[in-house]
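A single protein chain has been omitted from the complex, and every remaining protein chain is retained in its original position.
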Amino acid sequence: MASLELKQLTKAYADVDILHGLDLHIGEGEFVVFVGPSGCGKSTLLRMIAGLETISAGELWIGGRRVNEVPPSERGIAMVFQSYALYPHMTVFDNMAFGLRIAKVPKAEISARVREVAQVLQLTPVLERLPKALSGGQRQRVAIGRAIVRQPAVFLFDEPLSNLDAALRVATRIEIARLKERLPGTTMIYVTHDQVEAMTLADRIVVLSAGRIEQVGTPLELYRRPANLFVARFIGSPAMNIFDARVGHGGAATCTAAGDTEIRLLTAGETPAAGSPLKLGVRPEHLEFAAGGPALLSGVVSLVESLGEVTNVYLDVPGTDEPVVARLAGSQSLRRGDTVALTADPAAMHWFDADGRAIRPSELPAD
Amino acid sequence: MNAALQGLITILLGVGGCVAYYTLSNLLVDTLLFPARGPHQARNIRRANLVRPWLFLAPALFVLAVYLAYPVIETLRLSLSERVAGDGSRFVGFANYVQMLSESKFREAMRNNLLWLVVVPAAATAFGLLAARLTDRIRWGSLAKSLIFMPMAISFVGAAVIFKLIYDFRPPGQAQIGALNALVLFLGGSEPRAWLTMPLWNNFFLMAVLVWIQTGFAMVILSAALRGIPEETIEAAIIDGAGPFQLFFRIQVPQIRGTIAVVWTTITVVVLKIFDIVFAMTNGQWGTQVLANYMYDKLFRAGDWGVGSASAVVLMLLVTPILVWNVANARREMR
Partner (left out) sequence: MPEIAGRRSALGWALNLSALALVLLWTFPTAGLLVSSFRTADQIAGSGWWRAMVPADRNLILRAAPPAAQREHEGLFVLEGNLFDEADAPRAAISAFGVSSRAIDAHRPGTTAELRNGERIEVAANGDYRHSSAQAMQGRRGQRVFVTATIAPSFTLDNYRHVLLDPHNVEGMSRAFFNTLTVTIPATIIPILVAAFAAYALAWMAFPGRALLVAAIVGLLVVPLQLALIPLLKLHNDLGIGKGYVGVWLAHTGFGLPLAIYLLRNYMVGLPREIIENARVDGASELQIFVRIVLPLSFPALASFAIFQFLWTWNDLLVALVFLIDSSGETTVMTKNLLELLGTRGGNWEILATSAFVSIALPLLVFFSLQRYLVRGLLAGSVKGG
């Protein structure tokens, strides 16, 4: 039962900074997900918390104790690895008991604790088997069970689902969500590159990019109010459409990609000077047919993906490099070559300044 | 003392000693020198981790230094000196080398070694490639591989006996029990020959022994390499209309060029050091001398440490290019 505190945490390999002075507070019992593209440093950060990587600069506090130089086994953490990392020459029981045996826990207690956890995870019938005789899901549960047995204050997950097939992935995701319910006081940190996992599991998400924290927030905060272009594009699938725009006069902006349409610019704070460049972001699911009204943009259909409940339409729009994606409800009878005019609610638009920072917390209509 | 008992005690002492050393030295570092607790916990852990690799390495490094590194240097020194009465030695510069170069036996050994160096790796690699290709494509391939690989387990001396039986010579008129003479007579040859005393040719009969032993090694490695070639490139070539020979020489062999080089150099090192076969079959007579046997003669028959060491240094020099190449490869591998 512990909180975590990262103070200017830095990692450098041979003068190259991998992580640039991260500050983060993780509360006791919180489920935090580190998410980001590969190479962003999220796994390194997790391994630094675990004690598997040294800390180049800054401080790491777990449960009110500075643990920069404390070995992994004394940090009160347990880790579930991507490849399960089961000891292939030990039975399930021995796998789960290994850490306790090292810690010289009495035999009777080891047995009791392992059996109790095995019961909960439905591993009792396979306790005497070797890992190679288990199914993928069972192996994953052993890896989790092995972590639970140690009764850690902080649980670390390093992409635990990425080796599983699609069906098992969903099942195990639910398993982990249940685990969170069952161990309410345990802090959990979970690393993934998959935003769906992040959105479904996290109390809070930490988005990392190139060794920096881009944004910290609840899943819906990140979806509704991305702090910058990176988060905007990273969260949500298909990714947000981005257009070039320019600040106009009188609280309006022109979107160059959309035929210089004038758009009401809702700003909470100060409006940037007229003429300065902007980026306009619209999520595919917020685009809809203009239906005779003023269109935000119009383009030629280049590809239609019919998924049943929704249809993804890819449009070639003059003045944009990448195709614009619209996610339209239901099945659509569109065909390649059709010309389509689309619009969006100004309240669902995201504006970013030249540096990519969000300049207006957009106010989505209540769900 | 009974040797078997002595052996048992040595195993126990050796193993027990190693275990005791590793356990106690780690214990010493972890509990006495740098205990992982107290006010200096972090510093102590860091220091213990600095020391520990060397604890693990020390016995191996010690043995390597004494049994391989030191002898190389000492041999170099011995090759430049001469034994004098008593137990001392005197620096004589390159006199040993000069004397060695003037000996016809040494020149013969060099010539033969070069001959071995060209013939054996080439033949063993070629046969290995052939065997790999043939056995990879047949149903009883693993049995065939086993049988071709088998000579690998046989000692050079044992192989020498085996081939002496093949090269056996009986005077004309008697039944020839050596397979080679019997074959020659069967094919219409006029008279049996004493193969191992035929100048120059006898070298090739000795080389055959090593080729017989090393082909299995080449086959195993090359067969693994052949199987490692992406099947798609072969299928693409078949669709392009390549025949079996084109497929082999223009698609498969070029893709395992690196492995062929490795096999070649590995056998080359074995060839350079070849001793037992010559020692057992001809002992360097009839023009079959090789470097290692020449060196053995000098060191242990003539007691001439200076010239013997000089020839050992020549051996080392011949191995050096391969050593450098291997190290370079290994370093590239690690990066």
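In this document, chain identifiers A and B correspond to the written order of the chains, with residue numbering beginning at 1 in each.
One rule holds in what follows: a residue touches a chain if its C-beta (ideal position, glycine included) is under 8 Å from a C-beta of that chain, and two chains touch if they have at least 3 such contacts.
Small disclaimer: the values here were computed from a predicted structure and weren't measured.
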Quick one: say which of B:A124, B:L206 or B:A292 touches the chain that got left out. B:A292
With the missing chain put back, one of B:L33, B:V63, B:L200 or B:A236 would touch it. Which one? B:V63
Listed in rising order, the chain A residues that touch the chain left out are 47, 50-52, 71-74, 77-79, 81-89, 98-99, 102-103, 146, 150
Residues belonging to chain B that touch the chain removed from view: 3-4, 6-7, 10-11, 14-15, 18-19, 22-23, 26, 30, 49-50, 52-54, 56-57, 59-61, 63-64, 66-72, 74-75, 78, 127, 130-131, 134-135, 137-138, 141, 144, 146-166, 168, 174-179, 182, 212, 215-217, 220-221, 224, 234, 238, 244, 257-263, 266, 269, 272-273, 275-276, 279-280, 292, 295-296, 299-300, 305, 308-309, 312-313, 315-316, 319, 322-323, 326-327, 329-334
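Criterion: only the chains that are shown with their structure count from here on.
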Distance in whole angstrom between the CA centres of chain A and chain B is 56
With touch defined as at the start, can you tell me which chain B residues reach chain A in the complex? 36, 41-43, 45-46
Tell me, which parts of chain A touch chain B in their complex? 68-71
